[in-house]
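One protein chain omitted, others in place.
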């Protein structure tokens, strides 16, 4: 006699896993591993909640959501193409585990420490005993199949496309979730219409979209563009991310001069060698925040000041200098350096230009194909809106502290 | 001691009118007039509920919503610009009454009968005693002011722009409402962000938008574009509207040959002279539908068949022939005429080309101005997305009955 | 190659019917019959939109919703009990067609004209050719099975209980829908939790509820109680229903004295014999409203005044006299009669006592059974809240026109 595990989600309603279904029984056990539970302690959007206070959800919550979307998408397509059904375990596992390699403050930390969450995902799946055993018990090939999905090499393209492509379940969940919790109500994508338009193309074995779904897909891409422009690249979020990066940079520097106090797990990140798997799994947002709290009271004035700014949300400013040409930006940056030195603040931590490239739709690894009377067509050949979104747009911000604002602007 | 009249709205929550506020007391009394109550019997989207079954709401409901949006928008701007406050009554009345001149199956009937709801709005306000008296009692100039708003001649542009412009409260309400009830969840515009970005430009005295609101406005225009493409111009809705038009056309023809049975109010629409005000107010969707039900049983086979098709939702087909060139369309139309004659159906009622021009953003009467560091700028100068939407797109459908489908397609 | 028919619903999202599934193909065809399409012209809540302006939805919309809920409920239970699957067609058809017998202003008209929508449902299913043929083509026993469901005699109790019981899909849909569109947000029941708690009891073959669902069920019963108290029995709705009843009563009276003008279908309702099936199907809310519009201009002052009041929403008042004892109510009623006579208004149409009995939970036809460790138990044995709701509560209103309000209250 089986049981049902239910996750009640504000976005997807009740997500029920049935232990009588072998795949879902596996998912339940994977959720219960320490490595997966650790995702409860890593926020989905890193420091973004400093700007959008509702963005407090974890990668645990998001991962459950991705699995739920993948299941809806797959089970719908699978009704019409029963030949796909044997791939259900790999789709659902790969979808749910796709973020398991994320470290603390994922993308920010990745950049500074040169670690790569996809690398760690693969290591955790193959080396973390509780997960590895579950996968192997289910099937001796499952681990290999999941790895192929992450490498976009799974023989059936639709399988990896559901997990990692321009129109994958990861993006569908995070756009819904992030727009919802940041209060960007224009971000409500039409998940029903998108899922109902997904198709399996027998010839190319790809995930494609029925023509009637084109508007829902265009809208999804428009929302993605807005979310990058308004949320992920919000000037306050740019500033918060800057401060965090500089904290890690400074901590690394202090560690190497031997003047930093940190526990052995955090030390493992700061040194020149990669942390061990155990050390990696022992760190999360909370561990790093704890160290920021300690470092507030360290002797180094740069590190302690930056930590205080982050914790008390007394952030730097980010001025959008995109309209300026390179020379004017350089002049402004020089001025900022000058006034910072006057104020006794180290310019290499307190100012700089930050560049972000937004693209609503990019063409890497093949894009989104629409079924038309003329065969499959790339959406950007069909939609002037998507063509517009495909133009890369670059934005540049000048970072500086409020202390030099009046000099910077009025001099 | 005053009282509060509350309208609970699925979109706007509780809309409370306070009788202690003279303007709101006037609104309550205007709502209670027979001419305004009549809007309960006219659907917001005419025959669209045959395609989107949830689109059953009336212009009454929409009109209350427009007033609610206008009040939120005006009261917010009025906080910062108290000099605008004397214009509150005209804004709220003009917003709430903007649809009062709509006749049965508004736009469809307007086209066939050559009546114009704006003309009738002005007549109703000035000639329908209960409304005229309420307006005059409130202020001897109010009626004139409302008329100026509708003519876009009110001396302060912001006043008419809130009621009738590219970014007016009418559109804000109907896009929210129509997308909601047609189940197009991508249509959720970010009303909060839009309202928070509205500004009053002291120099031009216009309604303008703060720079930070640009994404919310872009999204609103994108949604408008989608709603035209997917809902208002949905092929089934095009077909339903065609059948309705042809019913009116045929009824007019039968009336003029003296073979139609209708009541005196409907007769007044079918003749060559305009109906009297009383006759106009005595007709609504229900009166016309009732006649369709009667005409089902009339001798004229065209009229009775078309009425039956509309009532039983056994509609014609609308084939999107936009990709074809003019010549191919003409050939197809000719073929349709041929097969219809063979089938004993009059081609002038059962086939034809229907053209619709969609524009997400048009520039008439000035558009949407954004406050930038360089002064006011048209949104389409700032936004590549809006530029794309500003391109007019034309779509063409061939209408025909399912009876000739196989001949049409396979011959 | 099949197709998919999709109904986008504000409450249930996309409701897709797949033509490859024989049952769903039948549902599509049933929806397309004239008798089912007629439900578009009958409002779910009759005159309630005069009080709650959003309550403009039709029984068509509700019927699609009931089918959608029934499908979710049945398909969930059917996963665990495949022996139930052969009953899927009867459950879905019975659920979707349960309202097909409703006439214009259903419950109000039923009372006055002594017709019974369940009687008409059975007649329509068996005598209306398009429906009857579809059912018979599907299976020669389907019609009989559906009738058994409506009579609560289907051999497997769970089948009729899903369609018509204390916890049926009809109620689940209408409570969600009515609370939503009347803006009573406390009416949001937890459909996910309710559906997830439904079980099939193998011994009694009944629909029962798992213990963990008890709070969701209690809440559903509380909401039902509130909806009766606050919406269905709202004093303005009581008054609107009164006016409508009195219009029909008066029209019947005038018809029998030969002084009423009406078309033959409406005449068939007003006479002493039941209308024919064709006449019944030819009437709907719109036909009756049209007659009210005509009767406004009839000579009979009672009928014309009541019709005007209904159409212009110039309703009577309903004073809650529940706290008064019988004698005080009688005195008040006498007073009302006196002042009405003085004012030249016929007391038998303009005043009276209206009684409504609300019960949040009643025990007829067996109630809601919970699976406990001690076996099945009635919910009201387990829940003090439900016990409280099970007490019948009677409310009484005095109806009178505003014209005599001051005399009535101050004399």
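First chain written, first letter: the chains are A, B and C, and each begins at residue 1.
In the analysis below, contacts are C-beta pairs under 8 Å (C-beta built on N, C-alpha and C of every residue); 3 or more make two chains touch, one makes a residue touch a chain.
In this text, all values refer to a predicted model and were calculated from it rather than measured experimentally.
The chain omitted from view is touched by exactly one of A:56, A:80, A:116 or A:320, namely A:56. Only one residue in the set C:184, C:207, C:302 or C:368 touches the chain that does not appear here, and it is C:184. From the set C:20, C:391 or C:406, the residue in touch with the chain omitted from the display is C:391, counting the whole complex.
Of the residues in subunit C, those that touch the hidden partner chain are 183-186, 188-193, 215-216, 218-219, 222, 225-226, 229-230, 384-385, 387-389, 391. What subunit A contributes to its contact with the hidden chain is residues 7-10, 13-14, 32, 34, 37, 40-41, 49-50, 52-54, 56-58, 60-61, 64, 180-184, 263, 282, 286-287, 289-290, 293-294, 311-314.
Mapped onto subunit B, the interface with the missing chain covers residues 4, 6, 8, 13-14, 16, 18, 79, 192-193, 196.
The rule we apply is simple: only the chains that are shown with their structure count from here on.
Between the Cα centres of subunit A and subunit C there is a gap of 49 Å.
If you average the CA atoms of subunit B and of subunit C, the two centres end up 32 Å from each other. Within subunit A, contacts with two or more other chains are made by residues 192-193.
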